[in-house]
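Structure record follows, encoded as structure tokens.
All protein chains but one are shown at their positions in the complex.
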Amino acid sequence: MTILALDIVTTALILFVVAAGLMVILGVMKLINFAHGAFLTVGGYTAMVVTDAGLSPWLAAPAALAFGFGAGLLIERVIVRPLYDRPLDAILATWGLGIVITQLITLGFGREVQFAASPMTGTLPLGDTEYSAWRLVVSGVALAVGAGLTALLYLTRFGLNARAVIMNEPLARGLGIDSGRVRATTFGLGAGLACAAGALITPLLSVDPNMGLPWLVNSFMLVLVSGVSIPSLMLASLLLGGAQVLVSSFVSPILGGMTIVVLAAALLRINPKGLSLG
Amino acid sequence: MTWKTQATLALLAVAALAGGASAQETVKIGIPVGLSGANSVVAPSVVQSSELAAEEINAAGGILGRQIELIVADDGSGAQGAQRAFDSLVFQSEVDVLISMETSAARNAGLPIVNRGRTPYIYTSFYEGRSCSPWMYVNAWVPEQQVAPIVDHFMAEFEAKTFYLIGSDYAFGRGMLEFTRAYVEANGGTVLGEDYLPMDGSDWTAIISNLRAAAPDALITSTAGGAPNVTLTKQLRAAGVDIPYGNLAVDEGTAKAMGADATGIFIAASYLTSIDSAENKAFLSAMEAKFGADLKTPNDLSVPQYEAIYAYKAAAEAAGSTDAEAVIDALDDVAVTGPRGVIQMNKQRHAPLTMYLGQVLADGSVEVISTFENVDPGEQCPQFSG
Amino acid sequence: MNVPPVAPALEVEGLVSGYGGAMVLRGVSLRLAPGEIVAVLGKNGMGKSTLLKTVMGFLPAREGRVRLGGEDVTGRAPHLVARAGVAHAPQEFTIFQDLTVAENLRLGVSSDADYRARLGALEGVFPRMLERLRQRAGTLSGGEQKMLLMSRALLARPRVMLVDEISEGLQPTMIDRMAEALRAAREGHGVAILLVEQHLAFALSVADRYAVLKLGEIIEEGAAGDPAAAGALADHLKV
Partner (left out) sequence: MVEPAPVARAARPAAERASGATARTPVRSAWRSALVGSALGLAAVAAGPFLLDTYTTNILIRALFLAALVVGVDILWGYAGVLTFGQSAFFGVGAYACALVFTHYGFGPGWAVGALALGVLGAAGVAALVGWLAFYHGASPLYASIITLALPIVLVQAIFAGGRFTGSSSGLSAFPTYYWSVGTWFTIAGVYLVAVTAAAWLFVRSDFGRLLVAIRENEERCAYLGVPVSGVKIALMAASGAVGAGAGFGYAAFTNVVAPELGGFLLGTELLIWTALGGRGTLIGPVLGTLGIDVTASYLTGALPFLWSLLIGIAFVAVIVLLPQGVAPVVASGARRLLGRGPAAPSPLALAPAPARAETREGVAAPLKVENLSRRYGSLKVLDGVSFEAQAGAILSIVGPNGAGKTTLMRCLSDGGERTGGRVHVNGVEIGRGAPQTVAALGVGRSFQNTNLFDTLTVGECLTLARYKRDGARKFARRLALDLPQPALDILSATGLSDRLGLETRHLSHGMKRGLELAMVLATEPDVLLLDEPTAGLTKAERTAIGGVLVDLARAHGLCTLLIEHDLDFVREISDRVVVLHQGELLMEGTVEEVVASDLVKAVYAGERAETAP
């Protein structure tokens, strides 16, 4: 029972941290970034490069965050900016971008499955049982990311400007806020978070050019259901991720794979606002 | 895979396109293999051993006096890619023979094309058994040859009564585990659970929790070769699972690549680098000499590939031509001595094999625990029993 | 050409703009000296709000120029116009309903340090805002929302304020407060104010000059103090 509860909580938090970058971009830019899966992959390869270079595997996620932020700024400038008023085209263009990134990775690193060293292995004792140490670490990081994003949005000037742009962009511009810059920074932040998440989940997985793809659709569904707020993304991850664990454990792991998609589509049909808390 | 090998492949393919004029002079061997996808971990080693075989044979005068030309095509480890690869090799490059290590999905997708193109096909991957085609021979193991050593060892050595089975949901995974379940139950054991994840699945959390809840004496897994095997093993280790762990799909190279996580895994194989024979030592040193630092550890998938090329040479020479039907007829009769010993595919298109039970050590090498001579593949394709 | 000794705070010259194919402004020219208050009067749909939106850069000017202190800002993005010293108090979607009063006010000032330094100045004009800093703006009454809107514009310390129908729906006492606030802004910081209004009495009590906009053109201009103006204007504006 404890294990099941831990499975649910850690799965939810992992889903949260993986989806956070997508949510940030959708929230501020109203833009669905289908290159999210590719960004996760970039994070995995960053982890591999960092550990191959002999650096501490703990540096993988921060390095991925920094790299993703820089790449995100560039990508926003070149590809995303012309698509702000064409949301469906933006999905397609970012999907295309994902293909390009995946192929570039393949050209650079080869298409085969590779490995990155883990910062830690084995289990941690937890009450009367023990549990995967790295899953617990990732869960902790996810909570920190949630807290950090909340602080960024609610305690800083950038966060205030970003929220103003989300709520009413023309009014924000009329007050002298450069919404273009807010968007660019946000895209960088979202890309950085996605890359960092990719680096974080790498110790649980292997590194290959398509490693991020399976996460894309689930992240997408969670973010849409959550209606882009941090607490509701947390809630959506917990409910839908929990359902996935339950279905996988008690019904079939294969049906577990589509739990999130089916539940999200149904929830959005019943209430187009999903689980939005505000 | 690096830029360099890729460029080589590209050159090979370009050479194949441009080489129409010299088609009469070379023997074309098509190698559809999973350079991307699940098999990408082992595929480079298969390509390397093929290259060595071709180089050795060409240096010794080729087949029937003709040089060998290898044409490698990526099958993406799946059915869709295999169709393209087989189509291109059979109908575009018009190869004389297909020799390849592939996933079961890719093999199944390729067989109709092989049948249509009437091309001999030597399948060099261990698999779930009972795949039959008038154009296909198999020189690697099937469950009848491989499962018994591991289960027997677990039952005898660890007094294992209860087993848990985990696999990738595809023909090989299910085929192996269904055989294992039957074998366990026939020997008085119990199977507490049998769980599958799709081939592209990477989150084994729920399955591992079910496994821990069931608390079996031993675990046997049969996943797709590359990524699923790695993610499952990593997550098992991360969850602290330390019961006897038999892995039906891991090869020596992958075990080495997985590092510490692979330590202690039991494997049953028809080839291990530690086999003490002159042929094996000669093979290993030739590989070392040819590839040096780029060498991928030879393994239970790349060695049958090496031997199959020699088997084709022997059959073509016995038949006196590369005519497809003549070669198919001759393949039954030729025996080839290679790193694994003497191999003859005369049991319903399959081969009796010497099997080794081993355990992965901390340095990634495999320690041989026991040896089973000439294990029979059993009833695979009765229609070819003549 | 004679350059005036002090460039006008805001100069609009031959402005043409509109939505899609429909031209709402058909060549409007206006000039505000620093510290001057000008009221643009007219009925609904005559182009008053369009004039302010075009000055801000929300709508592209098809023809004509907009200058701030002599500097041509035609075609600049709204945030650049705002940074050049223009505060816009629009008529619709005026405040961020889901942000607090304090956050709304902060957004009016480009730096948080300036915001903290200037906040006290509201004490004399709209002390109620200081009491409600932590309240969500959407829960304020209609009149308080207008105060917030005006406070935000004042805190920006702009060179030019564009004020769109601030009097609409307000009680007379509140209208007087708005008038005081506008006069104080002009006197304290020399702000030039362009008022768009339908409320004749209020407009004429605050403004130095007036202009009447009808069907996108200025059809009449004059000094607000002229006693004849009120009567003539009432004709233009009656139902």
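Every chain is named by a letter (A, B and C) in the order it is written, and numbering of its residues begins at 1.
FYI, contacts are C-beta pairs under 8 Å (C-beta built on N, C-alpha and C of every residue); 3 or more make two chains touch, one makes a residue touch a chain.
Here the structure is a predicted model, which is why all the values come from computation and not from measurement.
Put simply, the missing chain touches A, B, C once the whole complex is considered.
Contact with the omitted chain, checked across C:7, C:23 or C:80, is made by C:23.
Of the candidate positions B:52, B:105 or B:250, contact with the hidden chain is made by B:105. Only one residue in the set C:58, C:96, C:126 or C:202 touches the chain that does not appear here, and it is C:202. By the touch criterion stated above, the residues of chain C touching the omitted chain are 18-24, 43-45, 91-92, 138, 141-144, 165, 167-172, 197-202, 237-239. In the full complex, the hidden chain is touched by chain A at residues 32, 79, 82-83, 86-89, 91-93, 95-97, 99-100, 102-104, 106-107, 111, 217, 220-221, 224, 252, 254-255, 257-258, 261-262, 264-265, 268-269, 272.
Contacts to the hidden chain, counted on chain B, fall at residues 6, 9-10, 13-14, 16-17, 36, 71-74, 78-81, 83-85, 87-88, 91-92, 103-105, 108-109, 111-112, 116, 133, 168-172, 174, 196, 198-200, 224.
In the analysis below, only the chains that are shown with their structure count from here on.
The touch graph of these protein chains is an open line.
In this view the innermost chain, defined by its CA centroid being closest to the centroid of all protein CA atoms, is A.
Of all chains, C has its CA centroid at the greatest distance from the CA centroid of chain B.
Rounded to a whole number, the gap between the C-alpha centres of chain A and chain B is 37 angstrom. Along chain B, no residue makes contact with two or more other chains. Of all residues in chain C, none touches two or more other chains. For chain C in complex with chain A, the touching residues are 56, 58, 77-79, 82-83, 88, 90, 93-99, 103, 106-108, 110, 112, 152, 156.
The part of chain A that touches chain B in the complex is made up of residues 3-4, 7, 10-11, 106-107, 110-113, 115, 117-118, 121-123, 130-135, 203-206, 208-209, 211, 214, 245, 248-249, 253-254, 256-257. Residues 1-3, 6, 35-38, 40-41, 43-44, 74, 169, 195-198, 200-203, 205-207, 209-210, 212-213, 226-227, 230-231, 234-235, 237-240, 257-261 of chain B are the ones touching chain A in the complex.
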